[in-house]
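The next block holds one structure in the form of structure tokens; read it before the comments.
Note that this complex is displayed minus one protein chain, with the remaining chains in position.
Lettered A, B and C in written order, each chain numbered from 1.
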Amino acid sequence: MSNPGAAPGGGKAAGVNDFALKIATANGTGSASANGLLMKTIFRMGIPVSGKNLFPSNIQGLPTWYEIRVSGEGHTARRAEFDLMVAMNPATYAQDVREVRPGGWVLHDSTWPLPDELQRDDVTFLEVPLARLCNERFDGARARILLKNIAYSGVLAALLDMDLEVVDALLEETYGRKKALLDSNFEAVRIGYDYAKEHFDCPLPFRLEPMDETGDHILMDGNTAAALGCVYAGATVAAWYPITPSTSLIDAFSGFCGELRKDPESGKSRVAVIQAEDELAAIGMVIGASWVGARSFTATSGPGISLMSEFIGLAYYAEIPAVIFDIQRTGPSTGMPTRTQQGDVMMVAYASHGDTRHIALFPAHPGECFDMAVAAFDLAERYQTPVFVVSDLDIGMNDWVVPEIRWDDAYQPDRGKVLSAGELEGMEKFYRYLDADGDGVAARTVPGTHPKGAFFTRGSGHDRFGRYTEDSDAYQDVVDRLDRKVGGSVERLPKPEVRMAGGTGANPAAIGLVTLGGCRAAVLETQARLGERGLAADVMRIKAFPFGPEVVEFLLAHDRLFVVEQNRDAQLRSLLALETEFPLARMTPVLSYGGMPLSAKEVIEAVERTMTAKPATSIEEAAPRRRRKRA
Amino acid sequence: MSNPGAAPGGGKAAGVNDFALKIATANGTGSASANGLLMKTIFRMGIPVSGKNLFPSNIQGLPTWYEIRVSGEGHTARRAEFDLMVAMNPATYAQDVREVRPGGWVLHDSTWPLPDELQRDDVTFLEVPLARLCNERFDGARARILLKNIAYSGVLAALLDMDLEVVDALLEETYGRKKALLDSNFEAVRIGYDYAKEHFDCPLPFRLEPMDETGDHILMDGNTAAALGCVYAGATVAAWYPITPSTSLIDAFSGFCGELRKDPESGKSRVAVIQAEDELAAIGMVIGASWVGARSFTATSGPGISLMSEFIGLAYYAEIPAVIFDIQRTGPSTGMPTRTQQGDVMMVAYASHGDTRHIALFPAHPGECFDMAVAAFDLAERYQTPVFVVSDLDIGMNDWVVPEIRWDDAYQPDRGKVLSAGELEGMEKFYRYLDADGDGVAARTVPGTHPKGAFFTRGSGHDRFGRYTEDSDAYQDVVDRLDRKVGGSVERLPKPEVRMAGGTGANPAAIGLVTLGGCRAAVLETQARLGERGLAADVMRIKAFPFGPEVVEFLLAHDRLFVVEQNRDAQLRSLLALETEFPLARMTPVLSYGGMPLSAKEVIEAVERTMTAKPATSIEEAAPRRRRKRA
Amino acid sequence: MTHITKPRVRHPSLATNAIGLTRRDYEGSMSTLCAGCGHDSITAAIIQAAWGMDLEPHRVAKLSGIGCSSKTPTYFIGQAHGFNSVHGRMPSIATGAQAAHPDLTYIGVSGDGDSLAIGLGQLCHVIRRNVDMLYILENNGVYGLTKGQFSASADIGTKAKRGQVNHQPPIDPVLLALGLGATFVARSFSGDKAQLVPILEAGIRHQGFAFVDVVSPCVAFNDHEGSTKSYKYTRDHLAAAVEADLVLPMAEITTAYEPGSAREVKLPDGSSVRFRKVPDHYDPEDRDKVYAYVRARQAEGEIPTGLLYVDADAPHHVDTLGTVDRNLVDVPFAELCPGSERLEEVLAGFR
Partner (left out) sequence: MTHITKPRVRHPSLATNAIGLTRRDYEGSMSTLCAGCGHDSITAAIIQAAWGMDLEPHRVAKLSGIGCSSKTPTYFIGQAHGFNSVHGRMPSIATGAQAAHPDLTYIGVSGDGDSLAIGLGQLCHVIRRNVDMLYILENNGVYGLTKGQFSASADIGTKAKRGQVNHQPPIDPVLLALGLGATFVARSFSGDKAQLVPILEAGIRHQGFAFVDVVSPCVAFNDHEGSTKSYKYTRDHLAAAVEADLVLPMAEITTAYEPGSAREVKLPDGSSVRFRKVPDHYDPEDRDKVYAYVRARQAEGEIPTGLLYVDADAPHHVDTLGTVDRNLVDVPFAELCPGSERLEEVLAGFR
């Protein structure tokens, strides 16, 4: 499959393996397993699929939705239009029915009939008395509620031509040992399946057809992948404080370490996972652990980064490695904890008071969450500074089909310049902040190594020898080096992903689409769609901060630039202008910040809207405030 | 006098009322009173004077310096060159002697003779056995140490032609009631004065000559002025946590309130000053007090702002007024707590995670600290958002000669849109976040006013009615208004101070100097000096963020722009480019960030250096990282 | 979505209180907590107490941090001003608000994560300042809203839903408060409204910081065997050692209890709290005895509940601040701004 991966693959006849459905249920009714079953069945049928879980900041009772998009072409972005709505939650019937595209279909639990005012004559209603059927066959509230979900999966299996063998196999894998559970699940599937076959003509015009596009792929969420990356990178200390949507990263890490980090003899653990009392303590623990030489990390979200600001400045100035995962959610303040956004881009770049600048990596999907987690530890130790891995709720908590994660056993961690006892022994005298190699990176030592290695770490003014100072020149000498050091990291940072409309190496198209993170999927889809309409657009997806020369080259090579991102204030666009000196006026912002995963529709509309309007490039037009255009 | 104030006034013959001296002592030896005596004497002689206290982050024993600049022209910036050094601290003899300009003078306590290697034949040494003289006349270590300082003031009085009557008058004012103390101080002055008259030919070529330039002026530090502003603005709650250099602002506030806010009958206080347990609590208390309708503020420095970040985002999003004084010091991290810098400019503009943008005021001297303190409360309540007053150690803790503070008794606080019980009574229903007037500012209520006024304040997603929401449109509706609201504040923010080389209304000169805060003094002096050398330069001094149209106009009107500021990363320049879309490449940074108050010398050199080099304006030259030039 | 369990009371639910309001008038929007969540029962008790005390809704300020517990202020007294602040920092908001406008009734609701982890520092200091407010800690031993991690009040050995076992000693909020000099310390159980309501009323009347730790089972993540915060455990181990019985103008509440041997403690507003001294010589005003008593009971696996300690005379925060008797927010600007003449005098010192 193409995305993420190679260029868009062979499209199918519209309808087949190209549709989106949305399932409306109530939070805490256990629909997750049913939705997972559907996702995995489609995945195992070899068909690219993506799921978006739109859940409330609540534990039980509030409305929740699950969107499934099937795309033979391999487009994983959210599809704003729905061909089929599975309306299981009477509380949201009205809204759900409204959202189906004209000519679409509504599957609902006719145990509670739809109020007449909700009827639409441009959609087909499929009525299945799911609750009644389940109540007849199963005992106990719990079983009835859970199996009702499995039952609608059965209906969908029939409607969409799912491979029942795959469904059964998956149930086997899940409930294998629990015979009773397994049987009732089998039965629930059949209840829905048979009812559908009996009452509707299956399959629907849009349906599934086995493909071979997911063979070397996995279905995983970004937090799980990032956690696995931390395990493989050799992280030994994780300190954290729970916060949605980062919590599942640590849960996954602990889970993996349970097996992968257990000492065979003693049964003890080769990792310390510390639930701190808050985010200030979490980052403090990470800094402490890194200071003694451990690979250490924390995972949090926007509010946590704000609270960590003071410590981040300490790590920057005292030059202590720290890996920080920022799984962004909708801000500001508490904002919408279960909605996605890219609102922390500017903050991570310059977090903390005074002059600071930080390395940041921007994964676009779970596969990169793994790779960048590993890279983050190498960079943090190489440059002795905090490194942010900037993910978000969409990447972190939704299941994505991505190329399988690979591991090169030849990998050795880059510990950077850490002096060994031997090296120290041979030294005349060790000074902590000497720029011996002229790359701005001074050699460090870890406590306990060797008597000559001792030095004093401080966040107060210090000179190149590590001594306390209040002298202007001695102070400047150090902060100037810090600036060179972080600037120099560019040579080891991932280069932007560039996709020329004309293929690799082709001449630049007129339009350049610039984006970062999870927007990638929608932007690549946009590129494809615009291409079909004869609008050639090149894509550059930023992978890291500070920016490398390739970023500037791309910007310079395009007349009409669009910067696509998920925040109100066009933060990536701002960062690009600030750091490359490329004029803001030449970058048109395309902004989507309502908390939903980005859809190509929004981007295409924004681009087409602007292409018909005249570009505003002259400085003279500059308004006294940021000019922005929203998606 | 001219600066701050009208245009540079009549210069005197070099030497007379135009020189700088530096006094080197040890911390905790009580030299403050002696230095204050000197400053005030010169001030009362009607001569513009400025003092810079360079003290260590220590309570006792470390070297400390006090610089006094006398400038008949009224230039108050630091003068890097010293005509006279008063070397009272053997620990720093070497460095101190080195710092005197060729042809200058060194006054030192010959009780401890200068080591020969320190002798310089291009300076004149004035030896006074101060310690010995004082030990002969006075008893007790304490008296001897303190009076030795008064004695060197006596020497300076003779050397510089000070008006002894003024000196005596000042001593009277200070020790009036304490006869014994007064006499010994008189005597100490005479000891130094007589010894100098006897052994040196007084006065020195550079000396004082009475003027009439300080009549309507006062000698005050910025923290004292800001505190007074808070008293006059009607602030009733101050919550803080001690941190240099902001502590003296709260000390002054408490001091003033002791007299000015005491209830005549009960003797109780009309203000609550709460020493919080940390900065997070301090800003929380401010937000709580503002929420119930009080004018409330906090004062802190960089580290405190970092810790307040989360709460700042809450106040922005929940729309609660808060006045925050950031008395900047040298960062990052703990940095150099007793050195000055302008390193928090970017941070205050966008503090906290998610999309945020804050109003900030940048006073240039104590006079403006008073005015802007008052303005800050009006703006915070008018726009229901945090307002920063961004000062620094140089402005806040050093004594400046500024035009006397004036108060218009007609002033009434602008409480903004706060609904009264009457207004609420007349309303159908009150909704907190309705943009009734289309200016982005919604009416608020304070608790306890009227049953109809109740609403729920939250940092989580909310709609225009104040209800909790996770809906994209309802969420965007509010954050879009917030952006309009803060952008709209420009109409009430102070306009930049513009000084055209050719006088008000003159055509723009080729050179434009842009600056903010305390740099003003050095930049105005630069303008004068460059003018003398035939280089016409206009000056724009930024007073507030967000920027108004005047800022853009000035930028557009000048070919060669220099942005002068005291940080490493050219933060004001960045902010200008980001917010006005004016190209970075056209603004040459002039940066001084060693922690010392800015001197015109640094700026002049930087400008001249660049004027001889060719300008780099084309985008194509843009490097993949911020290009900066340092002062 | 669950409705708040309505207070079970004898008289028609539309009875009005002294200011003519019904219980309904003290309800808020519909609860979005899990069915059976202990927090909803506490909400019902707050409603009952506020109604019973004839509180003017708009003179009440409801504050909270972040968490399921901290969501509950939306569910009671809809006509009161509410402030759902940030995680663990509600005490500072309350402190500032109270200093500026002391004569509102401040009700703070927090959770064990909000109060004992991220907010522990602020909790300790608001206790130390003795800020005049009712502070309810809805204690379930877990972080509910983030799906069941252990909080600092989780007991050693409890198993989380995901199976991990807690090894850290719990922080006991009652002992912490006693140790820090709290002037009103009580503990109750969300399932025991008969005890909880009068405690809340006494807490609101107390002039100072009234700290009420309420064990409030989280049915989603911490209501299973092995957890002392579960319904079952609490029911079995409740040692209703000390019951507070508030003598109010209205008869109905007192009748809910038999007097029994009692000891009167005057509350500043004239009302009084009586203690049923189950243990002999129990003295609710002797901090050390109370501390020892609570420790002893807990050593036996009991949870002493009731109004455990009260010091009605200690000065509260506004007293120590020494501010005028009026609310600072009510002092007219003319009395705050010294004016131009005083300015002249002030500036004299700077010439």
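The rule we apply is simple: a contact is a pair of C-beta atoms (placed from the backbone, for glycine too) under 8 Å apart; a residue touches a chain by one contact, two chains touch by 3 or more.
Since the structure is predicted, the reported quantities are computational estimates derived from the model, not experimental observations.
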Worksheet, complete the sentence: Missing-chain contact among B:278, B:439 or B:471 belongs to B:278
Item to complete: Check each of A:86, A:171 or A:228 against the chain that is not shown and name the one that touches it.
Response: A:228
Practice prompt. Based on the whole complex, identify which of A:38, A:158, A:287 or A:336 touches the chain you can't see.
Written response: A:287
Worksheet item: Looking at C:63, C:124 or C:329, which residue reaches the missing chain?
Response: C:124
Item to complete: List the residues of chain C that touch the chain left out of this view.
Response: 117-122, 124-125, 128-129, 152, 167-169, 171, 175-176, 179-181, 288, 291-292, 295-296, 315, 320
Fill in: Touch list for chain B against the chain that is not drawn
28, 57-62, 91, 241-244, 247, 251, 254, 275, 277-279, 303, 333-334
Worksheet entry | Residues belonging to chain A that touch the chain removed from view | 43-44, 218-220, 224, 228, 231-237, 239, 256, 260-261, 263, 266, 268-274, 276-278, 280-294, 296, 310-311, 314, 404-409, 411-413, 445-451, 453-460, 468
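Here, only the chains that are shown with their structure count from here on.
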Worksheet item: Where in chain A do residues touch two or more other chains at once?
Response: 57, 303, 333-334
Response to the item:
Within chain C, the set of residues that touch 2 or more other chains is 86
